[in-house]
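As you look at this complex, bear in mind that one protein chain is not there, while each of the others sits in place.
Take a look at subunit A:
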């Protein structure tokens, strides 16, 4: 390695001959980001694996650049595909942090947009709107949620096409200025890439987000509650377990987001229950415990009977 470097003409004396990847890993803060990712996110093993691989690649790429072996900025644009509530936005935030610490983006902020933010309503409205968002995202990460809505196959005069063209152009020419992450449902993303080959070829990393298992969702529920200083009692925990299994079979199941909504409603019921039943003073325990009744009151548990009622 050292010989290869010293043989390069025109390289000044500041170029190091060796680089300690381990030390780089710790110093750049990549280690902290990856550890935080491991600790704060439940499940998502394949995603974490992919991010670790990507981080390794970027770290090596950075080392190569320092030794004068690489000059081009690698393509960092990514696509996250998975069902709703599987943590795409959260991981995108971490990714922005990771890229910032590795020095691939200058600021490390995340700008999260959907079709509405990019596409205008009349002729000539789209380009300035898209550019405004792009300017905001410079130095950071542009996260386009449900990116496939940008492309409407049925309407060839749709303004989405204009936004796509501007986006592609900037993605290609200003690679060192920002990183684009496209996100959405797996099957629709695939179709989107099929009809927009320009995007497919400009995106280097495709990461699939699997659905959470029931036990992972239960752990997520407990973590969410713990963050707000609530806890489930034993019966409540069992009820939550049952709730998750039932909720999964319902339409519009959005993984962790459904759980968060369910917990919000459970807290509402808990507050009501305490308000109606309490006579006298109550302790912190009662105020922060969610019991089975708070969860079992959900219509998920009696949806069968409700349907029967509706039918009769």
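Methods note: contacts are C-beta pairs under 8 Å (C-beta built on N, C-alpha and C of every residue); 3 or more make two chains touch, one makes a residue touch a chain; residues count from 1.
Here is the rule we go by: contacts and distances are computed from a predicted model.
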Name of the absent chain as recorded in UniProt (options "Glycerol transport system permease protein", "YeeE/YedE family protein", "Putative ABC transporter ATP-binding protein YxlF" or "Ribulose bisphosphate carboxylase small subunit"): "Ribulose bisphosphate carboxylase small subunit"
Among A:66, A:136 or A:152, which one is in touch with the chain left out? A:136
Taking the full complex into account, find the residue in A:178, A:192, A:209 or A:230 that is in contact with the omitted chain. A:178
Looking at A:106, A:219, A:237 or A:273, which makes contact with the chain not pictured? A:106
I need the residue numbers on subunit A that touch the omitted chain, in ascending order. 106-107, 109, 131, 134-136, 138-140, 174, 177-178
